[in-house]
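With one protein chain withheld, the remaining protein chains of the complex are depicted in position.
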Amino acid sequence: MAVTPAAIAAAVDAVRARSPLVHCITNFVSMDLAANTLLAAGASPAMIHAAEEAAPFAAIAGALYVNIGTLDATWVASMEAAVASAKAAGVPWVLDPVGVGATPWRTAVAARLAASGPAAIRANPSEVLTLAAAVGAAAGAGGGGKGVDSTHGSDEAVAAAARLAAATGAVVVVTGATDYVVGPAAAAAAVGVTGGVPLLQKVTATGCSLSGLVAAFLAAAPATEEGRITAAAAACAMFAAAAEAAARGPDGGAPATPVGPGTLRVRLLDELHALGGADVAKVVRLSTVPRP
Amino acid sequence: MAVTPAAIAAAVDAVRARSPLVHCITNFVSMDLAANTLLAAGASPAMIHAAEEAAPFAAIAGALYVNIGTLDATWVASMEAAVASAKAAGVPWVLDPVGVGATPWRTAVAARLAASGPAAIRANPSEVLTLAAAVGAAAGAGGGGKGVDSTHGSDEAVAAAARLAAATGAVVVVTGATDYVVGPAAAAAAVGVTGGVPLLQKVTATGCSLSGLVAAFLAAAPATEEGRITAAAAACAMFAAAAEAAARGPDGGAPATPVGPGTLRVRLLDELHALGGADVAKVVRLSTVPRP
Partner (left out) sequence: MAVTPAAIAAAVDAVRARSPLVHCITNFVSMDLAANTLLAAGASPAMIHAAEEAAPFAAIAGALYVNIGTLDATWVASMEAAVASAKAAGVPWVLDPVGVGATPWRTAVAARLAASGPAAIRANPSEVLTLAAAVGAAAGAGGGGKGVDSTHGSDEAVAAAARLAAATGAVVVVTGATDYVVGPAAAAAAVGVTGGVPLLQKVTATGCSLSGLVAAFLAAAPATEEGRITAAAAACAMFAAAAEAAARGPDGGAPATPVGPGTLRVRLLDELHALGGADVAKVVRLSTVPRP
């Protein structure tokens, strides 16, 4: 099960060709950037959370994206109704467990959602370590983290990601200098996607937006484990390629003044919009990491 | 009842001169861009939705703007209280029925609001087709649409817009490559405002922001049907002129790299801020379309 540049190119082009409808129940901080990220990549986002419509809308979407960043009890009820509906309709859904570990209640919500059959989970390293512990998939004591920011590198979380995948059936994406994508199958290696720029960590909701992009890619991909892994890796590759191009500035060279976080956020959308599958395939840096 | 470039110039300048207070009850995705759009055009936005203050605040605003994008039952109650208060106080209000048709509940909410006396309704073509059917103003079966995105051109929705206007008493604005503005009077033609750039569809909340701008223009205009039509057409003309200038890039020429959606969103605000009435009048492309 090798993820190839050609497969990534096809996945990027499939999102543009099909323009999947992505139902987002995401946090307030991320709504603007997540919607613009999805539009720039060719998908069609809709933010809908009301008790009266979360379930029926999830059933007709191409994919559902659930992000717990600014959750409260009302929103959690809608997330759970939407998830049940998506599953019943065969709609893939993605979980972003933002800030899991910040409070016991948040950890319990994230663990319950993780155990409800997501097609993929996208999180930072501290979140993966904490969530793996919360679902009983890790021997260790959890991941620390500071609020919603990670205090670990992605390398440190690959083993926990593999255990989380096995425990939940989800493809798990742990992002950092290298993003790692790992599926539930016991023998499978992890796929590494190296890229992006550290400055992304100074722009809020970039991780949330990548999670939404994973949902769009799942909507346009086969539901097999291989299909989901390729889709998730392609979303990471597209986002990384856009970030790198954005950081090079509008002229594509080394800008006289380094690009700051405000400009990076703007140009990230410009570059996402400009990228085709072949562009992403040309720059993607893939690796295979033995399952820890 | 001809809308002239001179009337449009006067409307743009009236908003800057009076800086109307616009009470917005709008969706989470659009709040940032809608507020910045209103500030750039010279208005004073305030986002207020609490049950305790939506009604009293609507009564003292220059206009009320209601957008159902991320509605839930609590927010709908506040919208209805604010609408009742605005009507009692003679404050004009604008409805943006985002995603009407996505679920039966959303359609019912939108239809109920549309029947509550908005001064104007601003929507994309699929939404106009669906809303016209929902209020019993159209013979057809509704508008389709995909989530919150339109699957129709504005040309296809002019007849439905005219029927929706007649049924609700609102001036209806249906936006697209040409924006059409049509009032309730049975014999009146529709006003066409051609402009803008297709890339606006890749920037979330631009339609929502234009709806807010229509509210600001209504606050600074006579409440007559002619006054409302001119105000709505002027808001469309200002937004289109700003988008076109934004797409030309900071040098005002054909940029070497086409402006992407991130940059377009930023420059749209720069250009809205820079435009005076005379600037808009110089580039506006008006047309008259016989009532279908």
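A and B are the chain letters, set down in written order, and residue numbers restart from 1 in every chain.
The definition used in the following text is that a contact is a pair of C-beta atoms (placed from the backbone, for glycine too) under 8 Å apart; a residue touches a chain by one contact, two chains touch by 3 or more.
These numbers come from a predicted model, not from an experiment.
Engineer: Considering the complete complex, identify which of B:106, B:122 or B:265 is in touch with the unshown chain.
Structural biologist: B:265
Engineer: Touch as defined at the start, partner being the missing chain; which of A:136, A:198, A:222 or A:262 qualifies?
Structural biologist: The missing chain is touched by A:262.
Engineer: Looking at the full complex, which residue from B:12, B:35, B:193 or B:238 touches the chain that isn't shown here?
Structural biologist: Among B:12, B:35, B:193 or B:238, only B:35 touches the chain that is not shown.
Engineer: Mind pulling the subunit B residues that touch the left-out chain?
Structural biologist: So the residues of subunit B touching the missing chain come out as 19, 21, 23, 28, 31-32, 35-36, 39-40, 44-53, 56-57, 61, 74, 250, 265-271, 273-274.
Engineer: Footprint of the hidden chain on subunit A, which residues?
Structural biologist: On the side of subunit A, residues 27-29, 32-33, 69-73, 99, 102-106, 146-149, 201-205, 257, 259-263, 265-266 touch the unshown chain.
The working rule: only the chains that are shown with their structure count from here on.
Engineer: Please tell me the distance, in whole Å, between the geometric centres of subunit A and subunit B computed from their C-alpha atoms.
Structural biologist: 34
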